[in-house]
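All protein chains of the complex are present and in place, except for one that has been dropped.
Chains: A and B, in written order; residue numbering restarts at 1 for each.
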Amino acid sequence: MAEVEKKEEREVPYYETVLGASPEKLATVDYKPPAKPWMDVPPKFKKLDYLNPAKVKWMKVIDLPFPREWSPPDEDWKLPENWKEIFLNGMEDRLKRFRSFQLFMDICVRCGACADKCQFFIGGGDPKNMPVLRAELLRSIYRRYFTTSGKILGKIAGARELTVDVIKELFKYSFQCTECRRCSVFCPYGIDMAEITMIARELLLLLGMHVNWAIEPVGKSFLTGNHMGLLPHTIKDFMDEYRDELEKITGFKVDVPMNRKGAEILYIVPSGDFFDERGVILTIATLLYFYHIGLDYTWSTYTSEGGNFGLFTSHEMIKRLNAKMYAEAKRLKVKWILGGECGHMWRVINQYMGTVNGPADFLEEPVSPITGTKFENAKDTKMVHIAEFTADLIRHGKLKLDPSRNDHVIATYHDSCNPSRAMGLFEEPRYIIKNVCNNFYEMPESCIREKTFCCGGGAGLGTDEQLETLLRGNFPRSNATKHVHEKFGVNRLLCMCAIDRAVLSMGLSYWCPQVTVGGVHELLANALVIPGESPRTVDLRRQPLKRPITPGKIAGKEA
Amino acid sequence: MHEEWKTLFDPSSPKQVPLVRKFFDGWKVTIGLIVFLGISILPFLFDLGKAAPPPPEPKIDTPEIQKMVEKKCIEPKSFMKTEHMVMLDDWRDWYVREGRSIYTATDGKQYNISLSNTCMKCHSNKKKFCDECHNYAAVTPYCWDCHIEPKEEG
Partner (left out) sequence: MSFGLSFWVSLIAVLALILVAWVGVEGAKLNFLFGAIIPYVAIAIFVVGMIYRILKWASIPLPFRIPTTTGQQKSLPWIKQNKIENPSTALGAAIRMVFEVLLFRSLFRNMRTELRPGPRLSFASAKWLWLAALAFHYSFLIILIRHLRLFIEPVPSPVKFLEMIDSFFQVWVPLVYITDLMLIGAVTYLLLRRVFIPQMRYISLPSDYFPLFLILGIGITGGLMRYFYKVNVVGIKELTMGLINFSPKIPEGIGVLFYIHLFLVSTLFAYFPFSKLMHMAGVFLSPTRNIANNNRAKRHINPWNYPVKVHTYEEYEDDYREFMKDAGLPLEKED
């Protein structure tokens, strides 16, 4: 766990060196649209600022069409011969499959309410990143080939020919949208850019085009059960290591149940929790927490991924990857499923899982084994969010908590896009945070809860391959964090999403390096007062505590 | 081992997965359409089966007008038809606010500025002259908020 201990100390943030631009310079955005009409502005792929195409190997693993070697700056994208026909057939098919798609093609009035709501437009100023215009990229094709007025009037009706440049443009901007749905909150008709981006990506996929940052995880997840491609024994090794680390810090030797049949609960987390440094701390925290409450549960190596990059690929891929959850729950004969801190995982569970892979009639309606609370809201999907589960425990007084053990942390909370706008998980995490931490400050109202910003790296964008775009997209969230850092001394940005944990760390290292990122249950585990605990002076990430922990004492007083 | 799987991503047959074509949310959409249709044809429904009502025919057959040799108003008929409300409004302002009591018509003749004593002297048949059109066009002048409405038979 060496990488956790060492605090990153740099004069000039790493990304500043890579980019050669200071935050002040990068945040000087020119919002003035070009003089040329947007249809006449061809897409450009700036050096080191595009996502690399999906690799042939991984395309083949998941049977995607036209795998090939190509690169966005290339003139020739090696499109299949009948690419136009494939694209338009695919579009026609989807117009008949998704009412959302047909409707969203038809009813936009271009009122512009969404324009300055997208983090990529705010941070970058490219007019094609205004959700309305990003949608028009596809809508203009729709008009040309699927509406009478567009066929007759052409440009006057806002229609344009489908050309190779249009395909390139769609590729560029479909991967500058994180499907975060912030625009859809403000749209008077609820037009959801995420839905349009998802379809656009499906259409590109028909031509064998997608980004490797999404397709490789999909392929790996398909084979190994997780995006990282961690093999079963590797996960086992990692978990043993985390168990030992936990013992070193707290003195508790806990069990790590893996692939155990007959457990009551199957626990599924994003694979970042096995690997990413902040996720690992969350895993250590969870081990302690579950040990404390005596949960009868198991981890699974086959379902070692809660996240689902299928969501960023195609509706079909959502189902293909998600199928493992129920399959494993059935095989292990558990009663229900508990899901960890993850973002888009919860969009899939809340909005897709029951539909694509249900009904889960072999499971039982979830009941908390400790409080007896029935999770009525999850009675069909049979999958409960860990924040719901924990909030219920705290409410029933089943956890002895000492929030002063987190006094070295001054926290703010970032609502992840998907649990916010595709689920509505707002109060549960806040309830937990307020019970485990004395210093909690909200960011401004206009950028939390349903209006929360995306980290800038969701939907397969969370890589420094297109570093500039990523940092620009990340800017609004990091800027709000900086605001509470300066105002309240906030030093920890809490979130419940693996991509957030990774991308916000990248972004903050550039925009506001004084703030670190962490999970909510990390603070919960820090605050747990557990019978038989040993004295310690550090928290679970081995940061010094304000006041050393004396067993049996809460906030320094006798318990 | 696998059940028969399908895909939307085989471009040689993009429609391998059959489409479902039927009406969804049937009753909700039906209610919506009925409401829409109802509102659209509401005016038609009101008048269903009725013949078009005869247009109003304002009468100028009062005794005072009968007595006139040349039956004409203080200004030409076409002007009076469209501008009488403006004239009455002007009259009120001139009389009440400026104290003027004489109106000089375009033909040079002079009249007392008075609704009751000039206009209604000839047009003593308010119901048949004023109300006929005003009711038809749903116009509610507020002359009689202040002026005393002339008494009429029938």
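For the reader, a short list of remarks on this structure follows.
By our rule, a residue touches a chain if its C-beta (ideal position, glycine included) is under 8 Å from a C-beta of that chain, and two chains touch if they have at least 3 such contacts.
Being a predicted model, the structure only gives us computed values, none of them experimental.
Among A:328, A:341, A:402 or A:468, only A:328 touches the chain left out of the display. Only one of the listed residues, A:308, A:350 or A:526, touches the absent chain: A:350. The missing chain, though absent from the display, is touched by one residue of A:43, A:232, A:513 or A:551; that residue is A:232.
Set against the missing chain, the residues A:292, A:421 or A:492 yield one that touches it, A:421. Check A:444, A:489 or A:548 against the missing chain and you find that the one touching it is A:444.
The chain not displayed touches subunit A at residues 23-24, 27-29, 31-33, 37-39, 63, 95-100, 102-103, 106-113, 115-117, 122, 127, 130, 132-133, 136, 147-149, 155-158, 181, 184-192, 195, 222-225, 231-233, 236-237, 258-261, 301-302, 315-316, 319-320, 323-324, 327-328, 331, 349-352, 354-356, 358-359, 373, 375-381, 383, 385, 388, 391-392, 395, 420-428, 431, 444, 446-447, 450-451, 475-476, 479-480, 483.
Contact between subunit B and the absent chain runs through residues 1-7, 17-26, 29, 32-33, 36-37, 40-41, 43-44, 46-47, 50-53, 55-56, 81-83, 85-86, 88-89, 133, 135-140, 142.
One rule holds for everything that comes next: only the chains that are shown with their structure count from here on.
The geometric centre of subunit A is 60 Å away from that of subunit B, both derived from CA atoms. By the touch criterion stated above, subunit A contacts subunit B in their complex at residues 63-66, 80, 86, 89-90, 93, 96-97, 99, 202, 205-206, 314, 316. Within the complex formed with subunit A, the subunit B residues making contact are 7-11, 14-15, 19, 21, 24.
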